[in-house]
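Of the protein chains in this complex, one is absent; all others appear in place.
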Amino acid sequence: MKRNDKTPLMRVQGISVRLGGREILKSVSLDLYEGEMKVLIGPSGGGKSTLLQCMNYLILPDRGEIELEGRNVDPHNARELCSFRQQVGMIFQDFNLFDHLTAVENVGIALRKVRGMGRTEARDRAMAELERVGLGDKARLYPAELSGGQKQRVSIARALAMDPKVMLLDEPTSALDPELVSEVLTVIRGLAQNGMTMVMATHQMGFTRSLADEVLFMQEGQIIEQGSPKDLLADGSGTRTLDFCSQILDVEGCTP
Amino acid sequence: MLKRAAFMIACLLCMIAGPALAEEKVLINGIDANYPPFAYVDQSGKPSGFDVDAVDWIAAKMGFKVKHVPVDWDGIIPNLLAKKIDFICSGMTITEERAQKVNFTAPYWEVKNVFVTKKGSELKADEIYGKEMTVGMQAGTSEAKWMAEEKEKQGWKFTIKYYDSAPMAIEDLVNGRIEAAAMNYPPARDAEQKKPVQIIGVFGEVEPFGAAVRKEDTELLDKLNKGFEMLKADPYWDELINKHLNK
Partner (left out) sequence: METLNVLLEALPYVLQGGAVTVFAVVGAMFLGLAVGVPLAVAQVYGNAPLRFLSGLYVWFFRGVPILVLLFLFYFGLFNLIGLNLNAVGAATIVLGMTSGAYQSQIFRGSILSLSKGQLKAARALGMSDGLAIRSIILPQALRLSIPGWSNEYSIILKDSALAFVLGASEIMARTHFVASRTYKHLPMYLTAAVLYFLLTWAGVAALRALEKRVRIKGYVQ
């Protein structure tokens, strides 16, 4: 177990979100320890994506607080908000690469404009990150010239370039063609093995079993079950998590 | 890209404001360049005409620099009042209404107003008032104003159609859209030489032409008055008349 008596790296407390009169998140709390990998599982509309976006303050929760390394973050202070977001990387389901920039510019732009790096320094760093996700040779290509898997790897490189303390991944493989999923998972696995602290929403059960430190099952805006994948996904454990997973496996027709 | 755009706009603004600053000393005579032979633009593109030559002579004698700038006739007095131009010497009839806004020099020329028809037309000048027909004239002119007022008073039957310039009324006359045009004699005479039209008779009162300045510019008014006095006493005056008006 990586978790012990240390203070959590990131602490989410009592986050509630209402959108259009509907309660999307109902007082969700979680503690994220350094080097830990948490996986969010649950039906769509259950609040996984909203929770992840709240954890980067891309959505401002109506109630609740977030602490990073023991310090409370005030999302209404623009400077504090920007600095917080730099430390928390975000990977989107549909990549959201900047369409007018090449792969290397996508990775480098925030280094230059947010970190204030020089052009050359930013490009060198961006190249290094692209090499890390195995895309050094695609640096000059525009997003429209890349496959889905390559796009997602560029977006991971883009997030990593900011040296985040935490990475949030919102179903990073669900918009991909099946044959492109594994190249992205390989990159994420590499991050986990290097000790990156991550929260990831995914339906990839094999991946979850082998890498997750903790599985959180979300439904109707609440974390209903949480525990190690071994406990929650054991045959005959009778958990809702297992129930849900066997359903999606039936639908997707593949083995864990 | 945005920085470049901002730079270009700054350049443009300089170019716009530049001439206005540089030419402060030169007095600007606003002219209606669509009013030959008093004011027009010649083959080389320079302002020309009776009034233009007269003002050039006066400026040289009275010791000021002048530039003639074509201005839309409809807006020529607003242009003067807004200080876009310094005076108007361009076949402007002295009227009471205008004199409320500007000061006029003593009359330097007088013109009759005439009706013009297509060549070969049988129409007589005194038949026009009682007929249901269309008569064209330039908007914003003293003759157009006189005609509209008299028409109201006398119950004349014709319809007035307004044009941006007298030559445009002539053009429509030739095209057959109007049966007659009304204007000052000199431009009508000019048209008669260039287009198949004829002058059929006079109407209204004789119109005195004067140069107009802003009410407060009394010094300039004196200069122009004195200048016209000198010009009329000079042989050049007859030369001008022969050159422009007695063709």
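In order of appearance the chains are A and B, and numbering begins at 1 in each one.
Assume a residue touches a chain if its C-beta (ideal position, glycine included) is under 8 Å from a C-beta of that chain, and two chains touch if they have at least 3 such contacts.
Here the structure is a predicted model, which means the values were calculated and not measured.
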Of A:M162, A:V184 or A:L232, the one touching the omitted chain in the full complex: A:M162
Contact with the hidden chain (one of B:D53, B:E143 or B:E171): B:E171
Absent-chain contact - pick from A:C82, A:A234 or A:I248: A:C82
Touching the absent chain when the full complex is considered, from B:N79, B:T95 or B:N225: B:N79
Sole contact to the chain not displayed, among A:F92, A:F207 or A:F244: A:F92
Residue ranges of chain B at the interface with the undisplayed chain: 1-2, 5-6, 8-9, 12, 15-17, 19-20, 30, 33-36, 40-45, 69-72, 74-75, 78-79, 81-84, 164-168, 170-171, 191, 194-195
Chain not shown, touching residues in chain A: 56, 58, 78, 82-83, 85-86, 88-90, 92, 94-100, 109-110, 113-114, 141-145, 155, 158-159, 162
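In the analysis below, only the chains that are shown with their structure count from here on.
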Mean-CA-position distance for chain B and chain A (Å): 78
